[in-house]
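For this depiction, one protein chain was excluded, whereas all remaining protein chains were kept in their positions.
Should a chain be cited, it is by its letter among A, B and C, assigned in written order, with residues numbered from 1 in that chain.
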Amino acid sequence: MKARSVLLLGSLGAALIAFALASPGVIAADMVDPVADAKAFQNFFFQKFPNVKHEDFVNGPYSMNEDMKRQWQEKEEFPPYEFALEAGKEMFSTPFKNGKTYADCFPNGGIGIRQNYPYFDTGEGKVITLELALNRCREANGEAPYSYVKDEMASLTAYMAYTSRGKPMEIKIPDDPRALAAFENGKRYFYTRRGQMNFSCASCHVQSPGERIRAETLAPALGILNAMPIYRSEWSGMGTTSRRFVTCNSQTRAVPLEPQSDEYRDVEYFLSYVANGLPISGPGARP
Amino acid sequence: MASSIRVRATSSGDITEVQALIQHPMDTGLVKDSKGELIPAHFIQQLRFECNGKDVFVADWGTAVSKDPYVKFSFKGAKKGDEIKISWTDNKGGSDTTTAKIA
Amino acid sequence: MKRSLSLAMLLALSLAPSARAANEADYKAAYAAAEAASKEAAGMRNQWTVTASALAAAKKAADGGDFDRAVAAAREAEALAKASIFQAVSEKEAWKAMEIR
Partner (left out) sequence: MTTTTRPHPTRRLILQGAASVALLGLGNLPLAPARAAANDKYPEEAFRQKSEADAIKSLYGKTAEPSDKVKLDAPEIAENGGVVPISVTTTLDKVTSISLFVAENPNALAASYRIPDGTIPAVANRLKMARTTKLTAIVEADGKLYSATKEVKVTVGGCGG
């Protein structure tokens, strides 16, 4: 039973709205099985939107609304993230003070590898996202790290995403209990309700993709990070994955966590893994 | 220094299609910044495209043109390799110019 | 599994303000309680933005000497903090019901 009207009502500030959401699911088994989770996750969206081509899910709201898709395609001819992309390309090849460049920190010189991020570092025992790896590369070469939510980081990840465009998302979960725990923690975060609005990521991106919450058409959760980083007309600027998580939290009136904190990296791990096989489409333009 | 103007000019037969994206805030003068003060109007007023010594397209813009403005048009009478000169001026006397070869 | 989340919050918010005018001591007590609950919520990494703003409003009202409003705002902050704690506790298991299997 979809609580569509409640969602539209959702922002009066009172926390007195109770949702009785019947949801497709049985009590979770305690054994973590990412392969089965990914399969179920993808099938849920394929069945819910049978006429959306599988690879179209990565286009977020545009896979849900024809009129918006046409506007988006028109903008893609000369997209607003063009400047960030070129700035990223220039920054990527500008050597640090010590003469090294980002290419020295990444496999294949950083070209065409975005689809493998985030990955689980068995040495450190935690999820490493592209944004974290970029800042670590800067610090390893004596440079100050960039803010995770500002333009410089968005330009770098825009360029790296661009070099992977079209490649299927390819996230691996090593046979390591800590990796399974990180995946599960990301899944837990994705389905947990928070903020005074009492929404979880799933409340919007699983229960009601394609519908509107106020003026915005909600993107499906499947492939939702494939287009990162995104130029959002609403921000009239670029947004990294970190910026999107932080703003989503505050929109549900939950105090955001530190960018790149465990929950954010793990939920990025979970969302990227379940989108395995769908193409990278970043950098993206969004409303 | 990269120019604020990105141009793509492609010709097919006698028709050249020109697309331009310009990095400019296009502030309307009606917007308050985070401290509550009005950001003064700052927008491109005139954008001129010249090819082979004559104007091929002139845009007069107001404050309703989007940030990082985009424009597309086509014209006849030019061929691959010809050069297009693009220049803009804004209401604060700012300006920029660049040239692009027709691909 | 139906949660009575809203019911608990409804009750928490409708605390009856004390009859006589509040004074600084009342405010200090109410603020301390609110701050404790808010810290606990933050500790569970489930703080709400409105809790922080209610606390700030309480402090501002108290600085202005309006202790009635300050106590009311502090009580509201406490209620919101408690609601966010209730949410965090109940969601520890509740999230599984929404999971796509």
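Throughout what follows, contacts are C-beta pairs under 8 Å (C-beta built on N, C-alpha and C of every residue); 3 or more make two chains touch, one makes a residue touch a chain.
Just so it is clear, the model here is predicted, and its values are computed rather than measured.
Contacts of the undrawn chain with the visible chains, over the full complex, involve A, B.
In the complete assembly, the contact with the undisplayed chain comes from A:Q71, out of A:Q71, A:N116, A:N141 or A:N276. Of A:D176, A:E234 or A:E258, it is A:E234 that touches the chain left out of the display.
If you put the hidden chain back, the residue from A:N226, A:T252 or A:S272 that touches it is A:T252. Residues touching the missing chain, restricted to chain A, are 10-11, 13, 67-68, 70-72, 74-75, 80, 83-84, 87, 90-91, 150-152, 155, 196-197, 213-216, 233-237, 251-253, 287 (touch as defined at the top). Listed by residue number, the positions of chain B touching the unshown chain are 1-2, 15, 28-35, 38-43, 45-46, 54-67, 69-77, 91-92.
In this section, only the chains that are shown with their structure count from here on.
With contact taken as defined at the outset, there is no chain that touches chain A as well as chain B. In this assembly, the C-alpha centroid of chain A lies 31 Å from the C-alpha centroid of chain C.
Taking each chain's centre as the average of its CA atoms, chain B and chain C sit 53 Å apart.
Touching chain C in their complex are the following residues of chain A: 13, 15-18, 20-21, 23-28, 37, 40-41, 44, 187-188, 191-196, 198, 200, 202, 206, 250, 253-255, 257, 263.
The part of chain A that touches chain B in the complex is made up of residues 75, 77-78, 80, 82-83, 86, 90, 236. Residues 2, 6, 8, 19-21, 23, 67-68, 70, 72 of chain B are the ones that touch chain A when the two sit in their complex.
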